[in-house]
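All protein chains but one are shown at their positions in the complex.
As written, the chain order gives the labels A, B and C, with residue 1 at the start of each chain.
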Amino acid sequence: MWRLPLREDDEAADGEGIGRILALSDGVFAIAITLLILEIAVPATTSDAGLPKALLTLWPRYLAYVLSFVVIARFWVIHRLAFRLIARDDEALLWLNLLLLMFVAFLPFPTAVLGQHPGSPVAAVLYAISVILASLASAACWWYASGRGGLLRPEAGRAQVRALRARSLSGPVLLTLSLPIAIFAPYAAEIVWIFVFPLTRIVFAWFVAGEREEPR
Amino acid sequence: MWRLPLREDDEAADGEGIGRILALSDGVFAIAITLLILEIAVPATTSDAGLPKALLTLWPRYLAYVLSFVVIARFWVIHRLAFRLIARDDEALLWLNLLLLMFVAFLPFPTAVLGQHPGSPVAAVLYAISVILASLASAACWWYASGRGGLLRPEAGRAQVRALRARSLSGPVLLTLSLPIAIFAPYAAEIVWIFVFPLTRIVFAWFVAGEREEPR
Amino acid sequence: MWRLPLREDDEAADGEGIGRILALSDGVFAIAITLLILEIAVPATTSDAGLPKALLTLWPRYLAYVLSFVVIARFWVIHRLAFRLIARDDEALLWLNLLLLMFVAFLPFPTAVLGQHPGSPVAAVLYAISVILASLASAACWWYASGRGGLLRPEAGRAQVRALRARSLSGPVLLTLSLPIAIFAPYAAEIVWIFVFPLTRIVFAWFVAGEREEPR
Partner (left out) sequence: MWRLPLREDDEAADGEGIGRILALSDGVFAIAITLLILEIAVPATTSDAGLPKALLTLWPRYLAYVLSFVVIARFWVIHRLAFRLIARDDEALLWLNLLLLMFVAFLPFPTAVLGQHPGSPVAAVLYAISVILASLASAACWWYASGRGGLLRPEAGRAQVRALRARSLSGPVLLTLSLPIAIFAPYAAEIVWIFVFPLTRIVFAWFVAGEREEPR
């Protein structure tokens, strides 16, 4: 009952089907990443003389802007790597991808809270949980497509598949490990998070290196 | 007079024509779904100490966010299923699709009202009516394209066409039936609506099953 | 000096060049049309009991929403008809198209003013002038591409070219003629404008009919 009758046709019209998933996804990523700037504003009552101070006071928002830009960009980069290896979709992948987009589109809210409440552990934990949920949805997309779903292109190498699996889990794992930092040193957590994602790339490169021997 | 002289060329340049309809539609779906988050905000005056309570108080907005994300995503899923079977457009389909987009782009407003007035029957009924109007426009697109318009691909199976017709009507019918719930138990209505759309899929699968025998 | 050295390559890589113009244009149209809803909001202080009245009081904003949705959709429909006949771009067309997008992206502002100041001749005239400017930019794109620019596909029929020229001018002409209505009966003007565009289609159809005889 899970697989719809339309399924057969889905396979026939592959490219097209994936095409609109990518169009909607790129749209949501682009909008979420661009809406972040709406959270940064100088109070309407600021005088010209008070402008320099008002601009400097906004620094926690600039930091939150850069952090969320990097975080959302990273989700997009992984989305692109993963969907490059995905040949077709089914209804489960469609909804897992929509779940990812729901969490990505949610991120401007915890970003705003973090920018308005710098140094608040509550804001930092809210942010971390939001990113962890998005990371789990991102990982679920890839594990389903490359596992039970069987939706990959035939030319996708086993090493690539495993590397992306490791990479997709390293995000939520590292973020969960960072929760104590968020609680005890919220500012430090923001800096850590900006660099967590480069870290996941190293883990990822390491896994791939280990898989290199295998014949494809 | 209804069919424009440009019509003939429309048929020649099919893919392209449908292409821009899909580009505009995916754009509107992506933006409508991402703007929803702008309705969720912590009051600017909230202190760090008051933050946890302020975040919890927002729960009706989180619920409205999830509801509208699922609702708009569902319109997109059906749009994609339907337009996969549509080969070309004419001016009537163009404007029916724009009508659908007008109602989809309207949804962030009733969503905001629902999030700000949880438990208000008026907010719930406004929301229901907005979704019903969008559902009717969605159904009109498909009934026109598959009926009088004659715009389908030759390979579209009769079972598929009928199944999508049933599915497109099950939405507005179930939503209309839910209006009493919206009036007497607004919260319950939100929960019901999140699950109405999976229900329409079951109705849809049932219709298709009944049509299976037919030769294509 | 006007035509850049890159021009030659532009011709080689046609589809691609037009492709990104259409991507940016569809993006701007989709966002402008979806941002309109942000102008409609119930005052935060509205009580549940006051909600029905607050919702009804917003009717001038609903009207302005529908008007601007129809107006922007119409610009998109004409853009799509015109660019379907355009084979390649040059720098002049690129900037004329950006000028059109600048006026289209501006429309949410006069729409908001019209929604907030219903019945104000100033608001209605501001709106009319904004749409006239967008119409002139739209017409300039098409007259340049089909005239001096020489950018059309070889298969574009003369009748089609003339018909779109007439249609592109009928918009600004009818809107200019409607300025007295905007001044003396602002509400009536909004209703007229919603129907101006169907009128331009009739003018357009009439022109095409007269051109039918000609050999292509």
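In the analysis below, contacts are C-beta pairs under 8 Å (C-beta built on N, C-alpha and C of every residue); 3 or more make two chains touch, one makes a residue touch a chain.
Please read all numbers here as calculations on a predicted model, not as lab measurements.
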Practice task
Kindly state which of the options C:Ile86, C:Val113 or C:Ala166 is in contact with the chain not pictured.
Solution key: C:Val113
Practice task
Would you mind spotting which of C:Gly27, C:Pro60, C:Gly149 or C:Gly171 touches the chain that isn't drawn?
Solution key: C:Gly27
Practice task
Kindly state which of the options A:Val66, A:Leu177 or A:Ile191 is in contact with the chain not pictured.
Solution key: A:Val66
Fill in the blank from the handout: By the document's definition of touch, the residue of C:Leu98, C:Ala140, C:Val173 or C:Val192 touching the omitted chain is C:Leu98
Fill in the blank from the handout: subunit C positions in touch with the non-displayed chain are 1, 4-6, 9, 12-13, 16-17, 20, 23-24, 27-28, 30-32, 35, 38, 94-95, 98, 101-102, 105-106, 108-109, 112-113, 116-117, 119-120, 122-123, 126
Completion exercise
Touch rule applied to subunit A and the missing chain gives residues 22-23, 26-27, 29-31, 33-38, 40-42, 44, 46, 48, 51-52, 55, 65-66, 69, 73, 76-77, 80-81, 84, 157, 159-160, 163, 201, 205, 208-209, 212
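To be clear about the criterion, only the chains that are shown with their structure count from here on.
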Completion exercise
Relative to subunit C, the most remote chain by C-alpha centroid is chain A
Exercise for the section: Find me the chain with the mean Cα position closest to the mean of all the protein Cα atoms on display. Expected result: B
Practice task
Compute the distance, rounded to whole Å, between the mean C-alpha positions of subunit A and subunit B.
Solution key: 26
Fill in the blank from the handout: Residues in subunit C with touches to at least two other chains are numbered none
